[in-house]
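Heads up, one of the protein chains got dropped from this complex, but the rest are sitting where they should.
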Amino acid sequence: MGKIFKITSFGESHGVLVGIIVDGVPAGLDFDLKFIQNEIDKRKPGQSKLTTSRLEEDQVKVLSGVFENKTTGAPICLVIENKDMNSSVYRKFKNFLRPSHIDYSALRKYGGFSDFRGSGRFSGRITSGFVMAGAIAKQILKKYDITIFAYTHSIGNIIDERVYSFDEIERLYEFREESQIRAINHERSILMVQLIEQVIKQKDSIGGTIKCIAKNFPAGKGGPIFNSIESNISKAIFSIPGIKGIEFGAGFKAARMKGSEHNDPWILKGGKIQTTKNDSGGIIGGISTGMPIEFTVAVKPPASIGIPQKTVNTKTMENVEIEFYGRHDPCLIPRVIPVVEAMTANVLLDFLLLEGYIPRVLES
Amino acid sequence: MGKIFKITSFGESHGVLVGIIVDGVPAGLDFDLKFIQNEIDKRKPGQSKLTTSRLEEDQVKVLSGVFENKTTGAPICLVIENKDMNSSVYRKFKNFLRPSHIDYSALRKYGGFSDFRGSGRFSGRITSGFVMAGAIAKQILKKYDITIFAYTHSIGNIIDERVYSFDEIERLYEFREESQIRAINHERSILMVQLIEQVIKQKDSIGGTIKCIAKNFPAGKGGPIFNSIESNISKAIFSIPGIKGIEFGAGFKAARMKGSEHNDPWILKGGKIQTTKNDSGGIIGGISTGMPIEFTVAVKPPASIGIPQKTVNTKTMENVEIEFYGRHDPCLIPRVIPVVEAMTANVLLDFLLLEGYIPRVLES
Amino acid sequence: MGKIFKITSFGESHGVLVGIIVDGVPAGLDFDLKFIQNEIDKRKPGQSKLTTSRLEEDQVKVLSGVFENKTTGAPICLVIENKDMNSSVYRKFKNFLRPSHIDYSALRKYGGFSDFRGSGRFSGRITSGFVMAGAIAKQILKKYDITIFAYTHSIGNIIDERVYSFDEIERLYEFREESQIRAINHERSILMVQLIEQVIKQKDSIGGTIKCIAKNFPAGKGGPIFNSIESNISKAIFSIPGIKGIEFGAGFKAARMKGSEHNDPWILKGGKIQTTKNDSGGIIGGISTGMPIEFTVAVKPPASIGIPQKTVNTKTMENVEIEFYGRHDPCLIPRVIPVVEAMTANVLLDFLLLEGYIPRVLES
Partner (left out) sequence: MGKIFKITSFGESHGVLVGIIVDGVPAGLDFDLKFIQNEIDKRKPGQSKLTTSRLEEDQVKVLSGVFENKTTGAPICLVIENKDMNSSVYRKFKNFLRPSHIDYSALRKYGGFSDFRGSGRFSGRITSGFVMAGAIAKQILKKYDITIFAYTHSIGNIIDERVYSFDEIERLYEFREESQIRAINHERSILMVQLIEQVIKQKDSIGGTIKCIAKNFPAGKGGPIFNSIESNISKAIFSIPGIKGIEFGAGFKAARMKGSEHNDPWILKGGKIQTTKNDSGGIIGGISTGMPIEFTVAVKPPASIGIPQKTVNTKTMENVEIEFYGRHDPCLIPRVIPVVEAMTANVLLDFLLLEGYIPRVLES
């Protein structure tokens, strides 16, 4: 993924490790491993009672591309090791197709040779690599005052309908960090947590939506057709397991609007050209308008639940009902949020490198 | 776009022509120009009172890649010429930023050098090229019994909520072709047409949604992460001007569901493994399940309306109110439908060529 | 080919036309069609008695990407039409494999569906597209004082061994333009012309070598491994039909040298770091050193000759001896020279756009 800032993912959930190669990182960046570790910690399992009980240190290790604490311009390889694995349960269910899990698709694609343990290559754990790359991208973007922020927009039917300005959101950053589910609405967050607790009791799972906003992305970047910002962001976001939809600006609501409602009027404000509202989500014709880039993603409920389900035994070729078990998240939202932010950072940085807005060697 | 079946778009709305290069077309395909013309006619302006009054013949010309009525394996260049252009109106409004139009983004990206006439490179007319490429892709997919069908799911608040089986949809093909707005629900289509007629009277415009289904796409194609079917389809779909969102299977509804509702149970039916429902949209883990591939896209209301709007004069740098006029569509849906089908065909064919499922030389 | 400055080739030797799409051209360039036409004229058939007698006007037409005589930033489509075609001869020899021609390879790849007339897609005529793209690239590079110059280094055993400085070469530009074979050495050029005239009498053909030099390409561009300048230039050069080899700097001579001979000593001269000689060809570790980029390419003798040759009739599957005839070049060198220059320009410009050295919008 990427044309200059390129990322290559490798590793499996229950293999030796999970990693990422980030090529095209400008030389001369102060390498802040603490920041990367901090980002990874947000995606780490076992953060709270609301996430899977798998325990991983997820200590980030740097294998290449950094010298005397600066990036060199060479590919950076970052890895985290796998430790708390329990593969026996996967072996037990090997011949049963878990509903809405990758089992059947993978069987057909890889002819039975794929690593089935912990969903192997399809595990959400793979996204740790995206987060590590994104943490580098965020550091570079920040030098250009570009920040990215995502939060829990809904869990099941509990929706945070409020429209926040970017400034408000930034003030709520600390709140989000302390919120178990990364919401920024106090009242809604209580209901969301209650809903998840209830779902845990039912051995079930629940979906949700995430809103993501990028501030200060300059106008005039991106392009029409295949090079559109939406094309590149959506491609990156759908690389995250469990995503079912994405909409920019007014999104699906735009489909119900008239042009006179949806159009964002241009206005001069303090000598700067901007729009009075942002139903376009900061992008028109695939190119940035200078307004915040805004989009919402739909995340499905985790497929792994503790309730008996109908499925097929591929060995005996019989219809069966079976109860799968294992350690899983009741809701993906809190742990997907850092991944969505990271992927957005990776895509936006690539655009700015490609257009020469950010140079290939950074000033100290 | 594409790895084997590659398309390269060129041309402008008010330039000489609009065209497409399609590379990677297997050799030996009977080249059916009539079919391509027929697909282009579905996207053509002036089809009915519900579309723009620009009149174009849109006659498809073949410039390369076909010999003795067969594809040769060489790049195929297809073009349509521009004839009924009226550029004076665009020249008049040159210094005014049309709200939710590409004017400002393009100004910032191309420094004022882009062809502003008829939105130039950003015009929906560019998608004619996608349709021509898609018409080739459809012909090849059809040899493998893979068909793609899109229809109007909603116009404004008029929504066709019915869930159709693919067989039903196929029976409704003729109905859709005769429907001015490419709906397949008789009753709803009447309301939709009425809504558009009302919008025309108001000199306004209206958005809508499109549902697209692909049948008989084989299981086990696509891949995890960056190679996911969703990543590739969404990238292609967001290349179409006016798209604000995309969702696969249950999509944003999945975000409100529990795992026990959303999971698609596996079942043996006639010796074949399938799911009893298709909330996954035919894709799990980025890979096809063998069930129909289903997605919905949100299309914004056209930005061009005949109602006075607030904006900025970039020459005088003043806030102004202005009424733009020109020939435009009140609703994009009917003409975007063939484009969505075409882009889906382009993406799905590329996957099948890439995995060797469809060979590089076709049998007669 | 290319990452930002991307070219897509289409057309066939005996089809409607031959063309090129050039994407990624910076906006705001004064579009000099005369210069492009002038470059194409250098590659045109029928320039002198030493080239094929096929007569083509090769008038360059602009189909997109230019508006009010400036580049817009949109893809530029340039074409030349085919007129003086005589396909009957190709039809006659359809079942015979011309030695060292594409017939057999193409048969195996395209299953007999490829356009065999005039070698179709494999014709040297395809390189007209490269030259048109290169003419655009040269115009942009010239704004940054970067010039590219190629000349005839040898025809058969007549070799121009002299080492020219770039300044000398520039003074010889006019000479080259008037030389029928694009040599810059007066005495050698006479012998070269004599050799070709002799080869024409023998109905045979002859190979040769071309030296190409690029001046003022800035230091520090390119990259190690897959992004090396040599990798990218060689990839582009081997896209030209008839090329058998490429060497940079001392090239194959370096293989016979000791390190103490081959190493280029660094020296400060006028405050500027440079090397006292340039056996490295201006590239070390895949990255430019600021010295001229120099390479030599080997061009094979044209496969089309008028002497009886042994081959196979693929219809009867018999060994036969046959005399092919048609209109062909006795030596490719003079007409390949503008192609080599063009391809070098395309590659070097792409590097400079990719590193942000040349911006995406040009100042007037």
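The letters A, B and C name the chains in turn, as written, and every chain counts its residues from 1.
Convention: a residue touches a chain if its C-beta (ideal position, glycine included) is under 8 Å from a C-beta of that chain, and two chains touch if they have at least 3 such contacts.
Note that the structure is a prediction, hence the values are computed from the model and not measured.
From the set A:Gly65, A:Gly220, A:Gly282 or A:Pro302, the residue in touch with the chain omitted from the display is A:Gly65, counting the whole complex.
The chain not shown here is touched by just one of A:Arg121, A:Lys138 or A:Lys211, and that residue is A:Arg121. Residue-level contact of subunit C with the missing chain is found at 1, 9, 97, 99-102, 104-109, 119, 121-122, 126, 154, 156-157, 199, 202, 204-209, 218-226, 228, 230-232, 234-236, 238-239, 241, 243-252, 254-268, 271, 273, 275-276, 279-281, 283-290, 298-305, 307, 309-312, 314, 317-319. Those residues of subunit A that touch the chain absent from the view are 8-12, 15-17, 19, 21, 23, 27-28, 62-65, 67, 70-77, 79, 109-111, 113-115, 117, 120-121, 360-361. Listed by residue number, the positions of subunit B touching the unshown chain are 3-4, 353-357, 359-360.
Throughout what follows, only the chains that are shown with their structure count from here on.
Farthest from subunit B, judged by the mean position of CA atoms in each chain, is C.
The interface with the largest number of contacting C-beta pairs joins chains A-B. For the pair subunit B and subunit C, the distance between C-alpha centroids works out to 39 Å. Our note on geometry: subunit A versus subunit B, Cα centroid distance of 27 Å, whole angstroms. Residues of subunit B in contact with two or more other chains: 9, 109, 121.
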